[in-house]
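One protein chain is absent from this view; the other protein chains keep their places.
And then subunit A:
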Amino acid sequence: MSTNQAVESLLALSQQEDLVDLPKDYPLSASEDEGDSDGERKHQKLLEAISSLGGKNRQKLAERSEASLKVSEFNVSSEGLGEKLVLADLLEPVKTSSSLATVRKHLNRVKSKKTVEVPLNKEEVERIHREVAFNKTSHVLSKWDPIILKNRQAEQLVFPLEKEQPAFAPIEHMLSGWKARSPLEQEIFNLLHKNKQPVTDPLLNPVEKASLKAMSLEEAKMRRAELQRARALQSYYEARTRREKKIKSKKYHRVMKKAKGKQALKEFEQLQKVNPTAALEELEKIEKARMMERMSLKHQNSGKWAKSKAIMAKYDLEARKAMQEQLAKNKELTQRLQVASESEEEEGGTEVEELLVPDAVNEAQMNAEEPNPWMLRSCTSDAKEAGIQEDAEQLPELLDHNVSESEGDERPVAEEEILLKEFEERRSLRKRSKLNQDAESVGSQETKDSISQEVLFELRTLSQKLKENHQSGKQKASSVGTFPQVQREEPVPEEEESLLLQRPERVQTLEELEELEKEECFQNKELPSPILEGHWLKKNPNNQTDAPKKKKKEQMIDLQNLLTTKSPSVKSLAVPTTIEELEDEAETDQKQMIKEAFAGDDVIRDFLKEKREAMEASKPQDVDLTLPGWGEWGGMGLKPSAKKRCQFLIKAPEGPPRKDKNLPNVIISEKRNIHAAAHQVRALPYPFTHHQQFERTIQTPIGSTWNTQRAFQKLTTPKIVTKAGHTIKPIKAEDVGYRSSARSDLSVIQRNPKRLSAHHKKQLKKNSID
């Protein structure tokens, strides 16, 4: 690319030079300075005439005819010396005569031809060559990129890369280039010859050769193993089917049938996605089966069993149930298959989604039209519940399980409703305020915008809350024994984060609410802590409890940052204030704003509370060793006596004073164990991006004590495996599936011997002369 451009530019440059050259030549032809040259000529003549008067030269003057206007008898006139011959002058007479047309044509052609460009200088040419060659080469090399990347990221590399075939060289080949030289060898050969043993003849007979050429042992073994395996599989299969056929249990067969039906349905669905035409055929089959079912009397409650049941049904609840089941089955089997409804689960999922997000957003628009959209909302939720219950009915086998699930679902629904009510109330409040504002006609564009923004924002947060509640409810329902960590780690919704980022900082029109939201965001946000505390120590319950505290601490720091350093603007508390200075108006404004924004929360009181809690937590606990019921009566409502309690309470010794005792604004944690810290990793190692990642890798054991043999082997595969005693050759294009170049490098060079350097050519010449 660049080289081509360079060439072009060079060409352009040389052309320009030509253009510059041309006009220099032209004006010379014109006789502009005629007068000047005339004067000079006269002067010259005069001089010559004078000099000719000198004597000797006089005889030499000869008459000559000149093709000039003035013929001097004394001298060759120098007239027309400065003039230049122009092609046009010559052509003038040619124009008239038609016989010279060909000449004219030639001349015209000469005229039209451009001048040949000046060749580039040698360095330039070489540079261009180099650049082109480099580009070509790097293009060739870039084909290796994917392979190199793959090899670098490979879990395991086994060297040598290619399987080398052991080369069998027949002995006669070896012998052909070898002669017995030393006396010992000669003696041996003499012996061999004497006994007429084969020396150079092929030592292998044809049969042996053929066997060498035939299938290799390994291949044969593999093939045999394959065949054996296939036979064994077949026999297993036969035996299994025979066994299954023999089973008498009706229930078993029923279950099997059902399972098969389910499997078929699943496959059908799969097929529908992959191959619609085949699915259509399948559908026809199903349709046919349905027809058969309709025609037959099966499941119609008309059989012997059914009739007997019908009699019993009046008295027996179970019999009735069985009959209903039978009928339900019939209904199910004769139901027309609907292709449109892909899968009910998906629909359910989307329903939930719709419930959560878009509805909430849409309602802002809807509320103008409809008086109470929440009715609609509750209807849908009810419908959903009903649907769940229906499902439960449909699957009587899974009844128990479903009941628990529906219970789990009910709770979040209730919570949703509560939240919705809250929201409604707020909305009505806001409406009122809006009306007021309209009445006051204050509603400028800005405020309106802000309000609409606010509404949207609140809606979104509300939906978020809903979601969270939903999730938490689910979690409570499904997982009982989860870690508290898990709940802590509830993923912060991305939407909210992005919203945060988009917002410019401290826009004046933003309301208090949004500020508060911001705080919430901060609370949600997880700050990656740079320090990694003990990995296994974290399992202790103590650590678990203090983990959230630590987080809160970090939040505090953040909030203070927000408040800026001059912050003790909230003067409500007895905190020593700094010396008051005269401040600019802008600054006071800013302060005022911040004050307004954080009017609700008492940062410093919170902090103090925090500190008190930390102090309490760090105090050594008394140990109570009383055993209720030991030595006296025990049981409900009975407490061990005060004496006993006094006797068995071991008071904890007073610990050393806290380091932050005299520092009012600081909490110094003394949790850190110095002895453990020596073994702990201080900074997050490079490839990891989060300390949890790292901890997880540390916490998964790889030893065979904790893993099965297979897993252990898999976990401990070495990265590079080499075979002892095998040479590892450099990677080849053929090894990785590329086509290596057909022509050899040598032949390529020999084909273009163009560039033996000049220096070298000289050398060669010298050599030849020598």
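Keep in mind that, in the parts below, a residue touches a chain if its C-beta (ideal position, glycine included) is under 8 Å from a C-beta of that chain, and two chains touch if they have at least 3 such contacts; residues count from 1.
By our rule, contacts and distances are computed from a predicted model.
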{"item": "Chain not present in the shown complex, as UniProt names it (candidates \"Actin-related protein 2/3 complex subunit 5\", \"Phosphatidylinositol glycan anchor biosynthesis, class T\", \"DDB1- and CUL4-associated factor 13\" or \"Response regulatory domain-containing protein\")", "value": "\"DDB1- and CUL4-associated factor 13\""}
{"item": "Hidden-chain contact residue, picked from the options A:119, A:635, A:657 or A:703", "value": "A:703"}
{"item": "Residue numbers in subunit A that touch the chain omitted from display", "value": "126-127, 129-131, 133-134, 136-138, 140-142, 144, 148, 151, 157, 159, 179, 181-182, 185, 535-536, 678-682, 685, 697-699, 701-708, 712-713, 715-718, 720, 722-733, 744-746, 748-750, 752-757, 759-760, 763-764, 767"}
